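Apart from one protein chain that is not included, each protein chain of the complex appears where it belongs.
Labels for the chains are A and B, by order of writing; each one numbers its residues from 1.
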Amino acid sequence: MVISAIIVITFLFLNAIMMGYAERKIAGHVQRRPGPMEVGSHGILQMIIDGIKLVAKELIIPFNVDRTLFRVAPLLSFTPVILPFLVIPFSEKLQARDLNMGLIFIVTMGSVNVMACLVAGWGSNNKYSMFGAMRAVAQAISYEVPILLSILAVILMCNTFSLKGIVGAQQKIWFVFLQPVAFLIYVVAGLAETNRAPFDLPEAESELTAGFHTEYSGMGFSLFFLGEYTNMFIVASVATVLFLGGWHGPHLPYGEYLGVVWFLLKVYFLLFLMIMVRWTYPRVRFDQLLNFSWKYLVPFSLANLLITAVVVKL
Amino acid sequence: MLESEYQEQNRFFLNMGPQHPSTHGVLLIVLEMNGEYVLDPQPVLGFIHRMHEKMGESRPCPGFMPNTGRMDYVCALPYNHGYVSLIERKAGIEVPERAEYIRVITSELNRIASHLLWLGAYLLDLGAFTPILYGFDDREHILDILESVTGSRLTYSYYRFGGVCQDIDEKFVERTRAFIKRLRKRYGIYEKLVTKNIIFIKRTENIGIVSPDMALRYGMTGPNLRGSGISYDIRKNEPYSVYPEFDFEVPVGRQGDCLDRYMVRVREIEQCLRIIEQALDRLPEGPIRSKVPKNIKLSPGDCNFAVEAARGELSYYLIGDGTSTPYRLKVRVPSYSNLSCLPELGRGILLPDLVSILGSFDLVIPEIDR
Partner (left out) sequence: MDNIIKNFKGFLIDQGFDAVETDYEQRGYHLEVVLTVTQVREFAKKAYELGFYLVFVAGFQVLADPETPSPHSGLAVVYQYARHDRQYRIKACALVPDSLEIPSISDIYQGADWHERETRDFYGIVFSGHHNLKPLLMADMDVDVHPLLKEEAKLKSLDAVSWPSEAPESTE
């Protein structure tokens, strides 16, 4: 148990470093420039040096903030996103704990992220941060509903909340072929839950000068960042587990352990798509964002759920 | 009444600027807000006020040339052009044809550079991080071409009374022609990434509609006016230099929303390329500067000269008193009038829409503040 926790946390940090590097390189190539090249060959050591720099920075605490809330917010943003790693099945035998309510556990942990935004925005004693926090709350609440509805459609088909069971039920055919609508809605709503562009209004740079994490510097800021990347990873891994068949793939020796290779490939493919989308599209306006969720995603996912229910019952 | 009391409680003031990622320069806009709605935006100017008009009165007229490059640094050559043409009109100086053609070519190149920068910055305000780098990539080519002949990348001071200060050579002509070919091939990239992007269209369509009457009352000019459907371009309406010899169109929009202003500027880039091509084809040989007395005396009386800068109508007004120092020099900058309509236009809109409108106006604050 302890060993798996340590492995998970190490993997988390490595993942954040890799994703940060991947994001900057992909962003660079999309923008016709090479990205980080100086530090290490092709900039491989860039993230490590950035991490050291962020840790070494002075923790500025502005004068009139609510000290407890200000300090708690980054921790609140980062800690709950570690826990879902304990239930994600990386391969058949590589899973820390197989809770039979695994999926609900993950969704719950994802919702705590919203509280972190709110606490950060309120505690910063800054109108811009408050704006960002309120937008984050409204956005998160609106996009939780399509996520839940699309997940329910999958649950209806395999009758279990345990993640291992869901992957097991995809032996014959991956759910993405049976439930394409649910897959699309889940990915889009997941992007919005993690505050990634084009839904990154809570951090909208050009409108609100960095939104709810305006006042943070150094380690606090990097914790928010780590939390965001980890959240993205969790969204992508849940999508892989639910729709893309988890660790299933062409046969490998030691398949029960090396299934993790297929799993990670699928997850990183989804992450690559998410990063590409960020650098291609501008930001939506806030009321358009909420409209999109309530007027389009929710009805479609509801309809999908009803059709699934009818088909399963027959 | 309960509802109005409730409304009162939600009002607060938000300071947008003077340091803000999307006010292009040091501009403070005090927003009285009600939730996400802006009730009353009031721009506060003067943060970069350097009193250019006093400088115009305190030195002989050649000494003001560098100032013209610093008022609007993004598109400085039309400012140069206006000032030298003003003094030439006042003192009756003739300009050789080759110099006029060089002036037109370099001004139009600068206009393209300004529009490319605007395009990138506008999309950056809206949250797209990529188009600015594509725009800057193209703009670097223009800056290199202009640097080879003027010596500066941004704040040009290249025109002189009676012509230009340095001649262009074959290499310049070749590089410009290569650049024209290259930019024409890049239109497709901008089309696909920006113009056809559904999120971009949703952020700019039907937002910030400026009616023709409103444009008239505020004195708006340039692409902001042409977006509202009025075809007014100083190069066509009050032609100066050798513009009457070129065949180009003046794009206009339909209803005056942000998308129209965007489309007008994008189509203007193509028209600028046409002018440059025609000018390069017809470039005559000859001197590039006529003989001008060392001490230009400005005869008593006033004089006005209007040019089309990238942002609208730029008007220089001079009162001479017989010496070589202007008695009064007034610079009428286009962004000043364009921005002054913000309190009326921005009443009751959402904050992201305000950002979109400000971006579509193409403001450069140092020229507003002078």
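By definition in this document, a residue touches a chain if its C-beta (ideal position, glycine included) is under 8 Å from a C-beta of that chain, and two chains touch if they have at least 3 such contacts.
Please read these numbers as outputs of a predicted model, since none were measured by experiment.
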| item | value |
| --- | --- |
| Touch partners, limited to displayed chains, of the chain removed from view | B |
| Contact partner of the left-out chain, one of B:G320, B:G346 or B:P366 | B:G320 |
| Chain not shown: contacting residue from B:N34, B:Q278 or B:S340 | B:S340 |
| Contact with the hidden chain (one of B:K54, B:K171 or B:R282) | B:K54 |
| Absent-chain contact - pick from B:Y83, B:Y101, B:Y232 or B:F246 | B:Y232 |
| Interface with the undisplayed chain - residues on chain B | 45-46, 49, 51, 53-54, 57, 86, 89, 215-221, 225, 230, 232, 237-238, 300-306, 313, 315, 317, 319-322, 327-328, 330, 332, 336-337, 340-341, 344, 369-370 |
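Rule of thumb we're sticking to: only the chains that are shown with their structure count from here on.
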| item | value |
| --- | --- |
| Chain B partner contacts - residues on chain A that touch it in the complex | 27, 30-33, 127-128, 197-198, 200, 204-207, 209, 278-288 |
| In the complex with chain A, residue positions of chain B that touch it | 12, 14, 20-22, 36, 123-130, 133-134, 137, 193, 197, 199-200, 202-203, 350-353, 355 |
